[in-house]
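For subunit A:
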Amino acid sequence: MTDARPNVALFVTCLVDLFRPAVGFAAAKLLEDAGCTVTVPRSQTCCGQPAYNSGDRADAAAIVRRTLPALEPFDHVVAPSGSCAAMLRLHWPALVADEPDYADRAAAVAARTWELTAFLTDVCGLDSVDAAYDGVAAYHDSCSGLRELGVREQPRRLLRGIAGLTVKDLGAPEECCGFGGLFAVKYPDISGRMVSDKADDIEASGADTLLAGDLGCLMNMAGRLKRRGSAIRVRHVAEVLAGATGAAPPIGEGES
Partner candidate 1 sequence: MTRESRDAVLGALRRATGRDSNAAAAAASVGDRLARHARNTIPARGQRDRRGRLDLFVEQAEAVDATVALVSGAADVPGAVADYLRGENLPTRLRMAPDPKLDAYPWDEAPLLDIEHGKGEASDTVAVTGAFAAIAETGTLMLVSGPETPTTLNFLPDAHIVVVRAADMVACYEDGWDRLRATGRMPRTVNFITGPSRSADIEQTLQLGAHGPRWLHIVLVGDGPGEVEGSDG
Partner candidate 2 sequence: MSADAPTSHRFPENARAALADETLQRSLASAKVGFRVRRSEAAARLPEFEILRDEARDIKNHVLAHLDLYLEAFETRVTERGGHVHWARDAAEARGAVLAICRAAGARTVTKGKSMISEEIGLNAFLEENGIEPVETDLGEYIIQLRHEAPSHIIAPAFHVPKAEVAATFRKHHTALDPARLLEQPRQLLEEARGVLRDRFLAADVGITGANFLIAETGATVIVTNEGNGDLTQTLPRVHIVVASLEKVVPTLEDASTILRVLARSATGQEFTSYTTFSTGPRRGEDLDGPHEFHVVLLDNGRSDLVGTELQDVLRCIRCGACMNHCPVFGVIGGHAYGWVYPGPIGAVLSPSLIGVEEAHHLPSASTFCGRCESVCPMRIPLPALMRHLREREFEKKIPPATQRWGLRIWAFLAKRPRLYRLATAVPLRLLGRLGRRSGRFRSLPMAGGWTSQRDLPAPQGPSFQSLWDRAGGRREKPV
């Protein structure tokens, strides 16, 4: 990291934008604390996965062309999601690979795009953050972050420094939670069984808190845990790392 404060574009992701702004603010705080200047490019909407994963390649590519210019001016692009970061990093270049006006530009942005915890540790060199959380947390590795980006140790390393927090591994840490974007609504029975098995695993871990780095998976798991009346608190890992759990109740819980 050079002396100058790096300019970071926060790619906030559509789910955080729409459902849980608290994660966006937590991510911004973590980045600022790590010495970055954080900008939220206004013209971002979504990384395009709903179209891309539904076979609508044309619209997905259109979203890339539309969003790319807003991210290009920055030193880094950071997303509080392994899935969206992987989309930018691995799939955007593939989507416009045959378009001379965009191919190199998408590849350049891809090379500077990071999942939040990976950016904080691997790029900013952080080993710990200054925060506290009273609880025992199970950490769920989201599939895209884990397998497409190799995010595994980074969130755990940062969580180790959180005062009052114990982190546990799940019994089947590599197992998908059953979210899969539109999969969850297209094949609800299958997805329901998968997230039910995941909820069993989470409850068996003895944790009182569930953390992960992707809001889609978190909404899926929180929704199932709450449906069965579980008291486990579900949060995005950024909220805990930023010490910002006061900003919003746990996912799926009310203010009352």
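On the choice of candidates, all candidates are chains of the complex that A comes from, given by their letters.
Just so we're on the same page, a contact is a pair of C-beta atoms (placed from the backbone, for glycine too) under 8 Å apart; a residue touches a chain by one contact, two chains touch by 3 or more; residues count from 1.
As the structure is a prediction and not an experimental result, all values here were calculated from the model.
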Task: Touching chain, any copy counted, for subunit A within the complex - options 1 or 2 - done: 2
Task: Contacting residues of subunit A [partner candidate 2, same complex] - done: 12, 14, 16-22, 24-25, 28, 37-46, 48, 50-57, 59, 62-63, 66, 70, 73, 143-144, 147-148, 174-176, 178-181, 183-197, 219-220, 222-224, 226-227, 248-256
